[in-house]
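For this depiction, one protein chain was excluded, whereas all remaining protein chains were kept in their positions.
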Amino acid sequence: MADALSEASDLSGGEESQDEDVLTPPELIARLEEAWLNEKFSPELLENKSELVECVMEQLTHMEENLQRVKKGDLKASIHRMEIDRIRFVLSSFLRSRLQKIEKFFPHVLEKEKSRADGDPSFLSPEEFAFAKEYLANTEVYLKAVALRHMPPNLQSVDMLKAVPEPCLDSFVFLRVKERQENILVEPETDDQRDYVVDLEEGSQHLMRYRTIAPLVSSGAVQLI
Amino acid sequence: MFCEKAVELVRELHRMTDGQLPAFNEDGIRQVLEEMKALYEQNQSDVNEAKTEGKSELIPTIKFRHCCLLRNQRCIAGYLYDRLLRIRALRWEYGSVLPTTIRFHMCAEELEWFNQYKKSLATYMRSLGGDEGLDITQDIKPPKSLYIEVRCLKDHGEFEIDDGTVILLKKNSQHFLPRWKCEQLIRQGVLEHVIS
C-alpha cells in the first residue's frame, strides 16, 4: 500500500509537503489505520479525529483529480483507482464504527459532551454532535407520540440515560504496545485473586480488560488489534 | 395476571431473531394502554381511600399495581425501541427507499422516524468534505478488485456506468462491472457477485 501511495504523492505534485508539520500521504494513511483499528475494537467512543478525516478526504479528492489526467487504459491508473477504493473503505469503516457507537450510546455520549470542561478535547466532531442530538430528539419524539403520551401522567417519560445501556468498559481487548509502560495496575478477576502490577514491553501483545488500558489507547501508547 | 399482553408484544418481536420487521401491532399496544389506564384509575381511587379513610392496608395493593404499570411501560418501550433498531438496519441494507411491503409494516410515526433518520444521516455524510461528502453506507467489505463479475437475478432495466456507457441489466445476463457501482444492487438482491 505504501508504495502506491508514495507514487500517489508524486502524482499529486508534492504541493502538500511544503506546509510545515504536514504528514506525507503514507504517514497520513498509517494514522488513519491506527485510528480505525482503535475505534473498531474499543468498546467506547474515542476522541474524534476530524482533522485526520479532513486530510484523508482531501487526499482522496486529490487522487481522483489526478486520475482524470492519466490516460485511459494506463496500468498506473487502475493501481491508483484501487488505492483510492482501499483508502475509502478504511475511512468509511472508521466513520461507520463511530456512528454505530454514537447511535448505540447516544444518551451517554451526549451527557459526556455536556459535562466536558472548557478546553478539553471533544469526543464528538461538530457534525457527529449534531447527528447525536437529532437522533435523541427523533427517538424521544417517536416514543412520546406512539405510546408514552397515552400513558398515565407519572409514566409519560423514559429516562434515556438509564434506559440505554452504557459501553461495557470491562470487555477484553487485544493490544500491541507501542511505548513501554511500567507498573500498570491489573485488577483481580475473582474474589480470591489480588490486584497486581505488570510492565508492558514495547512490541509485546496482550489480552486485557479495556478499562485498565483505556488511557493508554487515547495517549497512543498502545494500539488495539 | 397483568402484563401478559405486554410481554406477548415483546415475544412476537423476539421470535424474529434476524432483524426482520413484523407488522406494527397497533391493537396489542392499545390493549396494553387500556390495561394501564384501568390500573392507574384503580390506584388513584385506592390512594384517595387510603388517605381519607386512613386505610394503610391498601398500600401493598397500590404498590402491586404500580409494579404492573412500570412493567407495561418497560415492555412497550422495549418493543418500540427494538423496532427502531430494525428500521435503522433497513436504511443500511436497503438504502433510503424502502419496498412497499416493508413500509406497510410500519406505523405513521415510524415512517416519520425513518425519514428523520435518513435526513440526519444524509446531512452527516454530506458534511464529510469533498464535493458530495462520503457515502459511508457503501464500502462495507474491503475491496479486492476494481471490477467484478456479476450475474443479474432479475430484470432491472438500463444502468449507467462511470464512463457514460449504458448497459441493460436483463435477468440471467452476466457483466463485468466496476465494483463500487454494484455494491448496493448486490445487497438488494438484483445482482449476484460471481466468484470463479
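All chains are identified by letter, namely A and B, in their written order; residue positions are counted from 1 within each chain.
One rule holds in what follows: contacts are C-beta pairs under 8 Å (C-beta built on N, C-alpha and C of every residue); 3 or more make two chains touch, one makes a residue touch a chain.
Everything that follows uses one rule, which is that contacts and distances are computed from a predicted model.
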{"item": "Candidate names \"DNA replication complex GINS protein PSF3\", \"AP-3 complex subunit delta\", \"Cysteine protease\" or \"Exosome complex component RRP41\"; UniProt protein name, chain not shown", "value": "\"DNA replication complex GINS protein PSF3\""}
{"item": "Touch with the omitted chain, as defined above, among B:V32, B:L90 or B:M106", "value": "B:L90"}
{"item": "Residue among A:L37, A:M63, A:V164 or A:L200 that touches the chain left out of view", "value": "A:V164"}
{"item": "Absent-chain contact - pick from B:V32, B:M106, B:M125 or B:I148", "value": "B:I148"}
{"item": "Residues in chain B touching the chain absent from view", "value": "1, 3, 7, 10-11, 13-14, 18-20, 42, 46, 57-58, 60-61, 63-64, 66-68, 70-71, 74-75, 77-78, 81-82, 85-86, 88-90, 92-94, 99, 101-102, 140-144, 148, 179, 182-183, 186-189, 192-193, 195"}
{"item": "Touching residues (missing chain, whole complex) on chain A", "value": "93, 96-97, 100, 104, 162-165, 168, 170"}
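Methods note: only the chains that are shown with their structure count from here on.
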{"item": "Separation of mean Cα positions, chain B and chain A [Å, integer]", "value": "25"}
{"item": "In the complex, chain A residues that touch chain B", "value": "53-54, 57-58, 60-61, 78, 81-82, 85-86, 88-89, 91-93, 95-96, 99, 103, 127-128, 130-131, 134-135, 138-139, 141-143, 145-148, 150-152, 155, 158, 163"}
{"item": "List of chain B residues in touch with chain A within their complex", "value": "29, 33, 36-37, 40, 69-70, 73, 76-77, 80-81, 84, 88, 107, 109-110, 112-113, 116-117, 120-121, 123-124, 127-131, 134-136, 138-139, 141-143, 145-146, 179-180"}
